[in-house]
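Missing here: one protein chain of the complex. Every other protein chain is in place.
Labels for the chains are A, B and C, by order of writing; each one numbers its residues from 1.
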Amino acid sequence: MLHFRRALSTTVSYASKPLISVDLNRSATDQIIPLHNRWHPDIPSVVSVRRNEIFRIECVDWTGGQIQNNDSADDVKNVDLTRIHYLSGPIEVEDTHPGDLLVVDILDVGPLSSSMWGFTGIFDRKNGGGFLSDYYPHARKVIWDFQGIYATSRHIKDVRFAGLTHPGIIGCAPSYDLLHHWNKREKDLINQCSHLHHKDAVLANPPNEKNALLGQLKYQDNKDLWKKIANEGARTIPPREHGGNNDIKNISRGSRVYLPVYVKGAKLSLGDIHFSQGDGEISFCGAIEMSGYIDLHIDVIKNGMSRLSITNPLIQPGPIEPRYSKYLTFQGISVDDENKQHFLDATLAYRQACRAAIRYLTHFGYSEEQIYCLLAAAPIEGRISSIVDVPNACCTLSLPSEIFSFDISPEAAIKFNEKVDRGQVAKTS
Amino acid sequence: MLHFRRALSTTVSYASKPLISVDLNRSATDQIIPLHNRWHPDIPSVVSVRRNEIFRIECVDWTGGQIQNNDSADDVKNVDLTRIHYLSGPIEVEDTHPGDLLVVDILDVGPLSSSMWGFTGIFDRKNGGGFLSDYYPHARKVIWDFQGIYATSRHIKDVRFAGLTHPGIIGCAPSYDLLHHWNKREKDLINQCSHLHHKDAVLANPPNEKNALLGQLKYQDNKDLWKKIANEGARTIPPREHGGNNDIKNISRGSRVYLPVYVKGAKLSLGDIHFSQGDGEISFCGAIEMSGYIDLHIDVIKNGMSRLSITNPLIQPGPIEPRYSKYLTFQGISVDDENKQHFLDATLAYRQACRAAIRYLTHFGYSEEQIYCLLAAAPIEGRISSIVDVPNACCTLSLPSEIFSFDISPEAAIKFNEKVDRGQVAKTS
Amino acid sequence: MLHFRRALSTTVSYASKPLISVDLNRSATDQIIPLHNRWHPDIPSVVSVRRNEIFRIECVDWTGGQIQNNDSADDVKNVDLTRIHYLSGPIEVEDTHPGDLLVVDILDVGPLSSSMWGFTGIFDRKNGGGFLSDYYPHARKVIWDFQGIYATSRHIKDVRFAGLTHPGIIGCAPSYDLLHHWNKREKDLINQCSHLHHKDAVLANPPNEKNALLGQLKYQDNKDLWKKIANEGARTIPPREHGGNNDIKNISRGSRVYLPVYVKGAKLSLGDIHFSQGDGEISFCGAIEMSGYIDLHIDVIKNGMSRLSITNPLIQPGPIEPRYSKYLTFQGISVDDENKQHFLDATLAYRQACRAAIRYLTHFGYSEEQIYCLLAAAPIEGRISSIVDVPNACCTLSLPSEIFSFDISPEAAIKFNEKVDRGQVAKTS
Partner (left out) sequence: MLHFRRALSTTVSYASKPLISVDLNRSATDQIIPLHNRWHPDIPSVVSVRRNEIFRIECVDWTGGQIQNNDSADDVKNVDLTRIHYLSGPIEVEDTHPGDLLVVDILDVGPLSSSMWGFTGIFDRKNGGGFLSDYYPHARKVIWDFQGIYATSRHIKDVRFAGLTHPGIIGCAPSYDLLHHWNKREKDLINQCSHLHHKDAVLANPPNEKNALLGQLKYQDNKDLWKKIANEGARTIPPREHGGNNDIKNISRGSRVYLPVYVKGAKLSLGDIHFSQGDGEISFCGAIEMSGYIDLHIDVIKNGMSRLSITNPLIQPGPIEPRYSKYLTFQGISVDDENKQHFLDATLAYRQACRAAIRYLTHFGYSEEQIYCLLAAAPIEGRISSIVDVPNACCTLSLPSEIFSFDISPEAAIKFNEKVDRGQVAKTS
């Protein structure tokens, strides 16, 4: 008799009973299972899991509820960046040690059923800013409604797209050594300013005890320890070699992430869930930010870091990324607006590609700020197309045409504007 | 100043408060908002919606809980088919009339969080049977666990795939005229047996008052009316021109369905939710059957049936169907096992393609019944490849290779079996 | 030092010097390397190849030049079907024996550079007919121009699509035994008429010496042998277990086909190249028929038929099938136009789906015959969606919206026809 191929089930009722729940009626700083907003090896774990367990984690939005579902951008303008990002965890994974690779299956990600909306913001140049702050210095806000798999916005008409939902932040706690590396290099940058591109921009955010949230460790319980960690703990804004705020849109539903482990028990944290995001997340608060859940399955490759020469996250994207077949692709090169030539500067080349897309799409009646938000939030592809043809880097931004309910081709743009010129379509108000 | 492209939001808290809820702790016949299992214009609507409203509908599995999450197929063997399918609705759509087209957006579909599993069954030849009953006459059952977007089974090892989740049944209530057409033609078939392929098979299921469930209309309230409807109401098993039990796997998340309307208010019903299904749903209870929810948005095209010559459902599939790039495709022609030639018989050709796939996959250690269930449940593509080359129809079954955790190519099959022959791999038990 | 992963090259100048060339200035019956149009084990091989060789084969169109690039359908009406299909081969593969599987890589397929056009025909009901002969009994012809990867037609406006180019026919010569099986079962069908669907249709085409073409074997060289083979040789019209006229559109560029071998040396033949075809090839001469080339790589799995239980072709489709993300899907069930119920008849259900698509698309100004040809030629997906819900089979036809230069959604159809009604768009001539 043939052997029946057989597998053991590991499923539990993860969807009904999350391992970490959040309560949106409580403050982000006052959750039953406390959150944290700094990276440090000594922030205590809040839960523990075994290998091959399946469980659900809920997360508040990255600002912890500072942004409201309304039509004013004042909350975005005044957001307090010392408080972010609010992360769920750390999660201890049994029998895990430094040098291991955590194999994290992102089985599902989605919004909380009680909160079917999200936001995209342009941060004020004086409070965080974004990729195009030189052009769009003022705060703006776009609210998105979730309609099943789709997002639509009352602030950007005639656009609808399926979510490529993902956690902006996922990573294990750093070791002391690694944390020291981070703090040193970022402090050096601030001190030297040698690579500064934007004069008004914040170069980096050093540790800052103000509004530090350290999970189960409360200030009143152990003031010395709390202050030590708060003053050493790395801020959550940049991605780093552990992952962290990667903002990689493809760590989406069904994907697998291999994460370096630096401390015993791994201490995995995650948060900053995005309903959708374009490559670059260009307006900084650029994804569709939301509260949500993540379903996880975790396994471990022992000593995987050295056995596979892996120092940074490795990802296998999932099988249900939204599928588009028509794109409009904009080219940018590393020459700035004053015709100054920069050497193989992909950052600048991508900025120019973004600017080309924005200028073009205004011909359909959108404002530049609307498109800036849209490119940050929609599933655009931002590619380094060529990076060897001195002195120009060439980057491209590919926009899926199908997210618009109308034709965005140049031929259609010409027709649309001829109608506007003939007074058949209102473009101004 | 440029006009802001603007849209009004229609989102409500559909995900938290379904318009129709089901309670899996109650019997399917005893839900708070009663279900129904027959098609008839006079089954009263249970809820009413306006155009452009977004709402959630929950559904029990098609058998109404007759099948259990265990390792015995006795429940499948003894399932009572007079009781199926349990449908949610009818939903009245305001300002809708016969001849209109209902524009139904399937915004999302998924399992209930309290019931993260489903089942696939081979029905016993003497109780419903299936597409391959001549080969596999006995009842079998496969239980699937849902792990986020994925299904896995303890009964079929080394297989995992993302759901292409959809309602097996969706359609509006028939008019009296249409109902009469249905009943007449199906009765004629039974009487004439002229197109019978399988001697033991049920040709069609005529109206049957036994176990009829008519929503809000209870037998005790109006016995005459109840009996009239129960004896006229069409069974839910076949798909018909209104849609109904289409079992079209592509009516999935993000799709749009245009449905003919035959009665005032449309009276939309749906149910039979599948986590996944292969083209053909070949084992009859062939999809991954489950309880679940559907999020809907409804609009109407007035007089759309005559204006567009539409008599049957029209579908725009959604953008997040799982994406595969490697398939193994099996050919079948309309010659039966006794080398008898049939004339352009696509049904037979597809049966032969299914049989070819089953025979082939046993070389990896599965039983034929396991593959039969897998082909019914996994997202296989069943195509009518050529239907004009007399006398043979040619159908193909395309199996996405990536749902297996091992290589299913012929080259790999040869290697696998050489290892079995050398005793390096156990294939028998 | 690490081992360099290394591979030996097998490439030769196959693209410059085809192994079998055709000359379109010569008659199909008078090629330098002679063609053949019957299946028989004794038709002599014209060339021989070794395993792992790469070579190019050229083929004339299936009618051998009977159809002209003009605007008259007279040639389609009067086509001589005793002469078809003209095949290139047989190709002998060294060291190959009955029971082996030929592993054929279709490395590339395309038109001949001297003949960048193709044709789609509706055959006259009295001369071959097609899937919808009851509706469209008269001959029609559509000429397609090849513009790089695209086909366009002066006979069907506003449509352009990329080719899914493939050989309609590929297969090895049958053994005597297999040939006998074929001839017997097809003759039995003709004698019994038991499965006849269409009274006027040809049920099957028995061997016919008229216009038989047997490659290197000329009538004058050996009259007895020639007559024997011509009177035994199977016609090329139906697909059979060896493959043959599969008309599977997915045997396209980059695909791999596993073919059963029945005679020593395999004797592979191929032809009937299609620039594109829809599932079903519904108008019989339904693909975009052309002369063309195929680049092949051949390997062998010894005794593969029994080792893998393979009796029919197995296919791995290629990686560059044109990619579409928007479809319009039409449903059909097995009820005929007189409301007569047929039992799980997928052929009828697909016919009804085709009819629904044709009726619908006439609302954009096309004639029914234009759409019939378009559905035959464009890359439509024809699926057996459900085949177990007695008594109805449910088939679907999915049409990629993007092959049209305008929006084919119902919403757009309504707008288009409102304009026609207001006299803003001319629909009649």
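The definition used in the following text is that a contact is a pair of C-beta atoms (placed from the backbone, for glycine too) under 8 Å apart; a residue touches a chain by one contact, two chains touch by 3 or more.
What you are looking at is a predicted structure, and each value in this text was computed from that prediction instead of being measured.
Engineer: Would you indicate which residue among A:Ile33, A:Ala162, A:Ala212 or A:Ala346 is in contact with the undisplayed chain?
Structural biologist: The missing chain is touched by A:Ala346.
Engineer: Using the definition of touch stated at the top, determine which of C:Asp23, C:Asp42, C:Asp75 or C:Asp108 touches the missing chain.
Structural biologist: Touches the omitted chain: C:Asp108.
Engineer: On chain B, where is the contact patch with the chain that was removed from view?
Structural biologist: These residues touch the chain not displayed: 323-326, 402.
Engineer: If the hidden chain were put back, which residues of chain A would touch it?
Structural biologist: 101, 103, 130-131, 181, 184-186, 188-189, 195-197, 201-205, 237-241, 243, 245-250, 258, 279-284, 286, 301, 304, 307-317, 319, 325-333, 335, 339-347, 350, 352, 356, 359-360, 362-363, 381-396, 398, 409-411, 413-414, 417
Engineer: For the chain that got dropped from the picture, name the residues of chain C it touches.
Structural biologist: 1-11, 13-16, 54, 105-108, 111, 113-114, 116-117, 145-150, 152-158, 162, 253-254, 295, 297, 318-324, 362, 364-367, 370, 402, 426-429
By our rule, only the chains that are shown with their structure count from here on.
Engineer: Please state which pair of chains has more C-beta contact pairs than any other pair.
Structural biologist: Result: the chain pair B-C has the most contacts.
Engineer: Taking each chain's centre as the mean of its CA atoms, how far is chain A from chain B in angstrom?
Structural biologist: So the centroids are 37 Å from each other.
Engineer: Report the inter-centroid distance (CA atoms only) between chain A and chain C in whole Å.
Structural biologist: Centres of chain A and chain C (C-alpha means) sit 49 Å apart.
Engineer: For chain B, jot down the residues that touch at least 2 other chains.
Structural biologist: Touching at least two other chains: 319, 362.
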